[in-house]
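Excluded from the complex is one protein chain; the other protein chains are retained at their positions.
Which chain is which? They are A, B and C, in the order written, and residues in each are numbered from 1.
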Amino acid sequence: MTEFLAFFKTLTPTGYLFLLLTALTVISAMGVVTARNPIYSVLALIATFFCLSGHYILLNAQFLAAVNIIVYAGAIMVLFLFTIMFLNLRREDEEAKTNLTKIASVIVGGTLMVMLIMIFRAKSSQLPVGSTVGFEPNTGMVENLGHLLYGSYILPFELASVLFLIAMVGAVMLGKREAGDRHF
Amino acid sequence: MFPIVLLSVFAVVLLFLGFLKSRSVLLPATLLFLVAALVANFLDWNKTYLYFNSMLRTDNLSMVFTAIVLLSSFLVVALSGSFEDDEAAQPAEYYAIILFSLVGAIMMIGYENLVMLFVGVEILSVAMYILTGSDKRNLRSNEAALKYFLMGAFATGIMLFGMALLYGASGSFTLAGIASYASHAQQGLSLIFYVGLLMLLVGLLFKVSAAPFHFWTPDVYDGAPTIFTAYMSTVVKTAGFAALLHLLAASFTYVYSFWGIILAVVTAITLIAGNVTAVYQNSFKRMMAYSSISHAGYLLIGLAALSAQSRQAIVFYSLAYSIATISAFGVLMLVTRQRGMQTLSSNPLSNESFDAFNGLAKQNPLLGLAMATSMLSLAGIPLTAGFWGKFYMFSTAVERGQIWLLVVAVLMSAVGIYYYFRVIIAMYFRDGATEPIRISPVFRYVLVAAIILTIGLGVAPGLLQGLF
Amino acid sequence: MQPTQDVLIPEVIQQIPLTYYLILSTVLFIIGIIGVLTRRNAIIIFMSIELMLNAVNLLLIAFSSYKSDSAGQVFVFFIMAVAAAEVSVGLAIIVMIYRNTRSIDVGLLNKLKW
């Protein structure tokens, strides 16, 4: 405990910001899985993404922070929101899983979490921290990433377009209303 | 590399062909494209290349796997003629998605970087989610698609967590980088590395439906349209095993002592779960789903033993398994359609049960022979390709000294014979009032080719060995 | 620790051990898993999976920043791209099911069993 307090004292405002963001992230993440109303879940997820973007900024990954907001919070979550609105899922129903299964799930998930944390905290899993000498602060800058993406990673980058084509064809094929189908 | 380019272009072309009024060009065009890709595949024969900053590797092993995948999809596509009669079907989209998904499969076969593996797995999986749900008005197909999608996405999450941890520990996404980190296993690796390894393994084991991560398989295979079940159970499985084999052989051989026993136990559980559960099934299609789990188990033997022969064993086994499975599903499709027309029953369950095969061999000797050959091959009876597949697999286990696993596998293959022979008994020894089923010429060629390949590889298994 | 010797290194990296990020993303990941396990609404399950993916993203960015190696961040791009594709297909499937059954409760989907 005293160790922890000592650690607390060494922190600068950035450190406190990290702790605050962490707390916010975990709380909003829990909001996602516990909210009764799907709309609240979506909103909590968006909040989580914002917190995560904050973390990215702290980690000097500004470009990804921006992309995270634009792609995830902006595009993907809007899609979720649209679907929920269209399907009219505001009712707080159909959550009839028995408490037993819920408790069992939480216990198993919790066990996994405790195990993982114990493993990660163990001495033998510590990674050598990169020396400060060769540190490259521009790692997360768009210029750096762009070079890498269009250099070494050009092949997967191009092939990701195949994935988008599949997704596009598939989403249209599955989501299209056939003659005689209901609208929603 | 060439097949990837060709397939991507061809798939787009196919989408445009879909605008044409006539649907009848689609099937020949797709078959032509697949043959072209197959030919292009062998352009690099006997050369080893690393393309695009070591993203993709082509060597003889990867080309053989690619050829198996392309051959399987050729056979499956050839059997898919029924789309022409079906109003609701959208063959252009189906074929395009199949060709696109083959790009993913080839990425999984030839990847040298985890990014490629990840994108490849996703291309293949997303395509499969779509194809599973392609029978849009059928509730069973819908349910299968949702199950497959949710569980597949979950498994992807686990796989990604593993990749991230591996990156964290080794500082690299390339297989070579991970291998060079793992080669210091004597000095002790970070536990993070091991956690990452396990999670990545779990993610991939899910994709090849190894127990206890197999639960999605029976439901999805059962609910998906039969033609796509045939595709999933062959192409996806082959690609998955190629990916696992390459991953374990290239990166993780140094830490075999860590994962070897886990994989061996998973193998045993898979064998037992697949074979034993298949015994009680009444639906042929569902039986085939469990049988595909059990065959994943046999294939895993080669991975759990990871020896010099594993490559050869897995190549041979996947080829034998793919051919037999496709022809079995092909016969099933014909029978189901025929019975469906005769009885006018809308209940698909009764059309896919074992009883649907009663007396088949008397009216349709070719169908009976094709089905019997593939069942014998799946059961591993000598002089069929399946026997040698099992033989190779078992000898890898022997070489590793995993005798207990061998005993389990041999016992379970005996259980397997029970349910495979149910079909043969139904076809040859039961009476069923049926008129002959009309077989289109393409179907006939495919079935005959499958019979010849199965028996040919069973008589002279050395033929394939000359290839690499 | 001497915080200001090399101003180019982000403060967080100087002050917070990498393990904390590991733990944070593990916690997020597990919350996602528990969400998948406990919820029956397909969309919420799907969102929990998105949460898992974001935990991975955080982990990758943390590793990448601490090692000052850009590859991890490039990987995050790919995860985002794939997630976007997956979402479009997944939501299409969910819409399709909703059309047929008027429900997206996965507990009601048990025609395929045994």
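Just so it is clear, contacts are C-beta pairs under 8 Å (C-beta built on N, C-alpha and C of every residue); 3 or more make two chains touch, one makes a residue touch a chain.
The working rule: contacts and distances are computed from a predicted model.
> Refer to UniProt and select, among "SMC-Scp complex subunit ScpB", "NADH dehydrogenase subunit L", "Sarcosine oxidase subunit delta" or "Sugar ABC transporter ATP-binding protein", the name of the complex member that is left out.
For the chain missing from the view, the UniProt record says "NADH dehydrogenase subunit L".
> With touch defined as in the header, list the contact partners of the absent chain among those displayed.
Every shown chain touched by the left-out chain: A, B, C.
> For the full complex, which residue in B:Leu191, B:Met288, B:Leu334 or B:Leu447 touches the chain that was left out?
B:Leu191
> Touch as defined at the start, partner being the missing chain; which of B:Phe16, B:Tyr49, B:Phe429 or B:Tyr445 qualifies?
If we include the chain that is not displayed, B:Phe429 is the one touching it.
> From the list B:Val5, B:Leu20 or B:Val279, which touches the chain that is not on show?
B:Val279
> Of B:Val77, B:Ile158, B:Leu271 or B:Ala385, which residue touches the hidden chain?
B:Ile158
> Where does chain A touch the missing chain, residue by residue?
97, 101, 104-105, 108-109, 111-112, 115-116, 119
> Over the whole complex, note the residues of chain C touching the chain we left out.
33, 36-38, 40, 45, 106-107, 109-114
> Considering the whole complex rather than only what is displayed, give the residues of chain B touching the chain that is not shown.
146-147, 150-151, 154-155, 158, 191, 194-195, 198-199, 202, 206, 212-213, 215-216, 218-219, 258, 262, 273, 276-281, 307-309, 312-313, 381-383, 387-388, 391-392, 394-396, 398-399, 401, 403, 406-407, 410-411, 414-415, 417-418, 421, 425, 428-429, 431, 460-462, 465
We take it that only the chains that are shown with their structure count from here on.
> Any chance you could check whether A-C or B-C wins on number of contacting C-beta pairs?
It is A-C, judged by the count of C-beta pairs in contact.
> So, what's the distance in Å between the C-alpha centres of chain B and chain A?
32
> Please work out the Cα centroid separation of chain A and chain C, and write it as a whole number of Å.
Once rounded, the distance between the two centres reads 4 Å.
> Report the inter-centroid distance (CA atoms only) between chain B and chain C in whole Å.
So the centre of chain B lies 29 Å away from the centre of chain C.
> Where in chain B do residues touch at least two different other chains?
Only 115, 119, 122, 126, 129-130, 133, 136-137, 145, 168, 192 qualify.
> Two or more other chains in contact with one residue: find those residues in chain C.
Answer for chain C, listing residues that touch two or more other chains: 22, 32, 46, 67, 69, 71, 74, 78, 82, 85-86, 89, 93-94, 96.
> Where on chain A is chain C touching in the complex?
10-12, 14-15, 18, 22, 25-26, 29-30, 32-33, 38, 41-42, 45, 48-49, 52, 55-56, 58-61, 63-64, 67-68, 71-72, 75-76, 79-80, 83-84, 86-87, 89, 94-97, 101-102, 105-106, 108-110, 112-113, 116-117, 120-121, 126-127, 129-130, 132, 134-137, 139-140, 144-145, 148-149, 153, 156, 160, 163-164, 166-168, 170-172, 174-175, 177, 181-182, 184
> Which part of chain C faces chain B closely enough to touch in the complex?
Within the complex, chain C touches chain B at residues 22, 29, 32, 36, 42, 45-46, 49, 52-53, 55-56, 59-60, 63, 67, 69, 71-72, 74-75, 78-79, 82, 85-86, 89-90, 93-94, 96-97, 100-101, 106, 109, 111-114.
> Can you check the complex and tell me which residues of chain A touch chain B?
Counting only chain A, the residues touching chain B are 116, 119-120, 122, 124-127, 151-156, 159-160, 162-163, 165-167, 169-170, 173-174, 178.
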